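Complex shown without one protein chain; remaining protein chains in place.
Labels run A, B and C following the written order; every chain starts at residue 1.
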Amino acid sequence: MSGHAHAQGDGPEVYFQYEDIDQQQESYVVGMWAFLMTEVMFFGALFLIYTLYRWKFHDTFFLAHEQLNWKMGGLNTAVLLFSSVMVAFAVHFAQKGKKTAQLICLGMTLMCAFGFLVIKSFEYGAKGDHKLYPNYTFEYGAHDKDHKVESWWDDNLPAFMHIEKKEQHGDPKNAKLFYSIYFTMTGLHGLHVVIGIIAITSLMVLIIIKSPLITDYVPTELVGLYWHFVDLVWIFLYPLFYLIPR
Amino acid sequence: MAGHDHSELTKGGAHPHHVLPQGMIFLIAGGLFAGMAATIGAAFMIPEPLHSNTFFMQSLALAIAIFKACLVVYFYMGVKFGTRLVKIFAYGGFIWFFTLFIMMADYTSRPMEPVPGWETVPSSALPRNTVEDPE
Amino acid sequence: MSATLIDNATAEQPRNDRNYLNADHTLKSWLLTVDHKRIGILYLIAVTIFFFIGAVAAAMIRYELTSPHGILLSSEVYNKTFSAHGIYMVFQFLVVAIPAVLGNFLIPLMIGARDMAFPRLNLLSWYMFMTGGLLITLSFILGGVDAGWTFYVPLSTLSETQISLCLVGIFITGFSSIFTAVNFIATIHKMRAPGMTWYRLPLYIWSHYSTAIVILLGTPVVAITLFLVVVERGFGFGIFSPELGGDPVLFQHLFWFYSHPAVYIMILPAFGVISEIITCFSRRPIFGYRFIAYSSVAIAFLGFLVWGHHMFLSSQSVLQGLIFSIITWILAVPSAIKVFNWTTTMYKGSIHFSTPMLYALGFMGLFLIGGLTGLHLASIDTDVHLTGTYFIVAHFHYVMVGGTIMGYLGGIHFWFPKMFGRTYSEMWGRISAMIVFVGFNLTFFPQFIVGYLGMPRRYHYYYFAPEWQFYHILSTAGSTVLGIGFLLPGIYLTYAIFKGKKAGPNPWGAKGLEWEQAGSPPITENFEKPVLVLEDPYNYNPEEDSKMYEHEVESADMLGGRK
Partner (left out) sequence: MGWGPFQYGVQPEAASAHAPYYDALFITITLLLLLFTVGTVAAIIFFVTKYRRGTKVDRKNVITHHTGLELIWMGVPLVLALGMFAWSARNFISVRTMPDPAESTEIFCIGKKWMWHFQHMNGVRENNELTVVVGQPVKITMISQDVIHALYLPEMRAQYHVVPGRYTDLQFTPTKPGKYKILCAMHCGTQHSEMVGQLYVLTPTEYAEWLEKGGNRYKTKPTTVAEAGKQIWQEKQCANCHTGVDNPRAPSLAGIFGKERVFTDGTKRKADRDYIRESIKMPHNMITKGYENTMPVYGGTITEPQVLALIEYIKTLTPSTGDFERQDIVNSIPGTNRDNSNVDVANQGQSAGNAQFRSAEDKR
């Protein structure tokens, strides 16, 4: 076929439907951005729900948010920001063609992602132990002032991560709404982190086995775009859930 | 067979059109961590008259978040260096997000319903449909 | 009238018999294909199956409603039946039918590309579509869903039927359409042949581009909304739960934020198909190309800002209702532009009454009625009495069946020779087009009246108002005719796939890359030679075309003895 620009040798492969490498790379980036538009709307609906209920039940949301551990959230923010920087470096090295450095950066990202999930599991576990998981086990404001909540997850935190436990105030029903939104949004974000882990791992494996699928920097850039988006969501989730002003 | 958008791209071959330099990556990273510190700092260290002003505190937190988001989108995600098409899609997605907030207009305007007359008569609880007062 | 099919001698015949259909014959080569044309055929098979499942449910509903007391089903089963009808038809047929079957097949052909931008993603979306369809089917096998296709909370969160499974299926189908839309957008933006500028694109591409944008921006919202219902049912969270202070009306807002644009996802591609068919069989450049193209974009844009007209009475605020009402009225304008432009396109044309043209003419009549009865519902006051009644049912069936399905059938008939390289029986095609038109009107027109009389939709019994029975019997009779109209193409088209007469590359004498530069059926790479586009679309000459048929008219005049 005329117009089939199959690159020979070490150059990146151009798939048969494309004319040249520029068209191919552009298409992939545009496709990824189109998908990210979808993701924006996906989380957008949740942010709308959050805004509405926060506006309607501001006081209870403030009181309920005091049960969240802002230190752990902050640590997670730092972890994700760092991973985002690492991904930026991975794309940088991929563009420069430095495979080893790229793999190291991707590895760091992967570790950050797992770190994020571990910290998250401590948070979720502590919420479960405090009976703040918003299903039938939910019990809000049911404890006395002196009643110490036994929490395996809290006890196993390092000392600097502890925060003073506050008394549970506010309407238990609206607080349950708060935790429903909290668990849905952070849970979906966590799901995106898991998908990101799968994507990064596959990318690394494909690079290591020198798969013909990875011939240039574009796959790394696409994974990078996705991971930056995951970071982006957390940038908004952190102040909206952990640092609600009175 | 390349589309006409193709003309925007000058360089050919496998080389990317723009590589974010390492110094820039560090700079942005610095900005992001500073933003994070600012968020936490603002939440705890703003002095009292402002601290209990929900609107101010929330706007501040969101402003910092938007600043961080802009750094990520603009530089790390490469929108600044992308083609016009990428810019349209990136901005379009974030702008369209706000159409969802038309829904808030419903909730904020519900108290404006035209339901007059409740104040004029102190009690509507008295039986009105009595035999003595048919009309 | 076999002369309708011209063997256009000027068009290029493929040198050999190689084409995408006979490139490989194994089942594996079909199931793992990345060829957009084969994926289009896979979708064709899938949506046909889902369509017939939905149609069986519809037949059951119609049969049940012939008596005010019901005949066969219990209320519970009846509710599950209409839910099945709605869910299969909306999510598994209407939303995907034209974009996934005809869009997949034609977009690369029309813009002169060798394939979609992301062929593997394309295959993945077919598999996701099938997974979603199977989960939905499974949910109906395991007991069914009784909340209707709208899944309003708290009904859907309290229901004890298989709603979670069904919603997961719809969620997956939703992401399948998102991936298809990503593919369309990247393809249309980046894969156009040299010389194929935006204003040389067929209007079909414009409408699919608008559709893809709507899918991208709308579908995730409904996906997350339905996901929240699953979370509420499965994990006991309560985001829409009124018991916790949540607002069930918020669900409706979010649901219709997608589901109203979804109506345009269904109808816009049909507009594209009709634009192609009308120009081809009028043998005339389309009238007002730019207005039709931009009206597609305007519909896509405005279509996002009118979702609240489904909720005028749902305790939404009056102010919000009025805003949505006025935008809905304005939205009538771009649809009107299209119809007027199509009509004017026939002026000074050379009209061929081929099967696709009959469908297109039927489409215009039905869409007019369907669209204009939309005004009764856009008008916020008349909506008070009509919403939630059979008037609504009739209105959206006029738009969805009279619009989308007529467009889909017209498109299938139009591009059938391109897809399979064979022609079908023109006589049977015309007969079935007539039957569909008549049956359709008989089915749904009485529903306007019974709706105005006050029959709420989704009612199983109406023993308290036996005067409605007359209209229901008419409607059921019509649906029988309509059913035959849908079965007939299934039969003669299937026959034609295997035994039909061989078609040349351009049996209709149509313009467009897919007709002029690709074989019927096309080869796997679509075009034998590199494509270069030099002229505007629809470059027909009605005068020359008409001259070829003058003898036909003369002989007909002599036979009929007319002046």
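By our rule, contacts are C-beta pairs under 8 Å (C-beta built on N, C-alpha and C of every residue); 3 or more make two chains touch, one makes a residue touch a chain.
Computed from a prediction, not measured in an experiment: that's the story for all the values here.
Undergrad: Looking at the whole complex, which of C:Lys348, C:Lys501 or C:Lys529 touches the chain that is not displayed?
TA: C:Lys348
Undergrad: Just one of C:His85, C:His460 or C:Lys511 touches the chain that is missing; which is it?
TA: Once the missing chain is taken into account, the touching residue is C:His460.
Undergrad: Taking the entire complex into account, which one of C:Leu32, C:Ile45, C:Leu72 or C:Ile326 touches the absent chain?
TA: Going through C:Leu32, C:Ile45, C:Leu72 or C:Ile326 one by one, C:Ile326 is the residue touching the chain not shown.
Undergrad: Out of C:Gly195, C:Gly236 or C:Pro530, point to the residue that touches the absent chain in the complete complex.
TA: C:Gly236
Undergrad: In the whole complex, not just what's shown, which of C:Ile61, C:Val339 or C:Met419 touches the removed chain?
TA: C:Val339
Undergrad: Which residues does chain A use to touch the chain missing from this display?
TA: 57-60, 135-136, 170-174, 176
Undergrad: In the whole complex, what residues of chain C lie against the chain that is missing from view?
TA: 75-76, 79, 146-148, 150, 152, 154-155, 157-160, 233, 236, 238, 241-249, 282-291, 312-315, 318, 321-322, 325-326, 329-330, 332-333, 336-337, 339-341, 343-344, 346-353, 361, 364-365, 368-369, 372-373, 375-376, 379-382, 384-385, 387-389, 449, 452-454, 456-462, 464-471, 474, 542-543, 545-546, 548-554
In this section, only the chains that are shown with their structure count from here on.
Undergrad: Measuring centre to centre with CA averages, how many angstrom lie between chain B and chain C?
TA: That pair's centroid distance is 35 Å.
Undergrad: Residues of chain C touching 2+ other chains?
TA: Expected reply: 113-114, 189-191, 217, 221, 247, 250, 254, 257, 530.
Undergrad: Scan chain B for residues touching two or more other chains and write them down.
TA: Expected reply: 1-3, 5, 85, 93, 96, 100, 103, 107.
Undergrad: Okay, in this complex, where on chain A does chain B touch?
TA: 3, 11-12, 19-23, 25-26, 29-30, 33-34, 36-38, 40-41, 44-45, 47-48, 51-52, 55-56, 58, 70, 74, 77-78, 81-82, 84-85, 87-89, 91-92, 95-96, 215-217, 221, 224-225, 228-229, 231-232, 235-236, 238-240, 243, 245-246
Undergrad: Which of the residues in chain A come into contact with chain C in the complex?
TA: Within the complex, chain A touches chain C at residues 1-3, 15-18, 23, 26-28, 30-31, 34-35, 37-39, 41-46, 48-49, 52-53, 56-57, 134-136, 171, 173-174, 176-177, 180-181, 183-184, 188.
Undergrad: Show me the residue ranges of chain B that touch chain A in the complex, using the header's touch definition.
TA: These residues of chain B touch chain A: 1-3, 5-6, 9, 12-14, 16, 19-22, 25, 28-29, 32-33, 36, 39-40, 43, 51-54, 57-58, 61-62, 64-65, 68-69, 72-73, 75-78, 82-83, 85-86, 89-90, 92-94, 96-97, 100-101, 103-104, 107.
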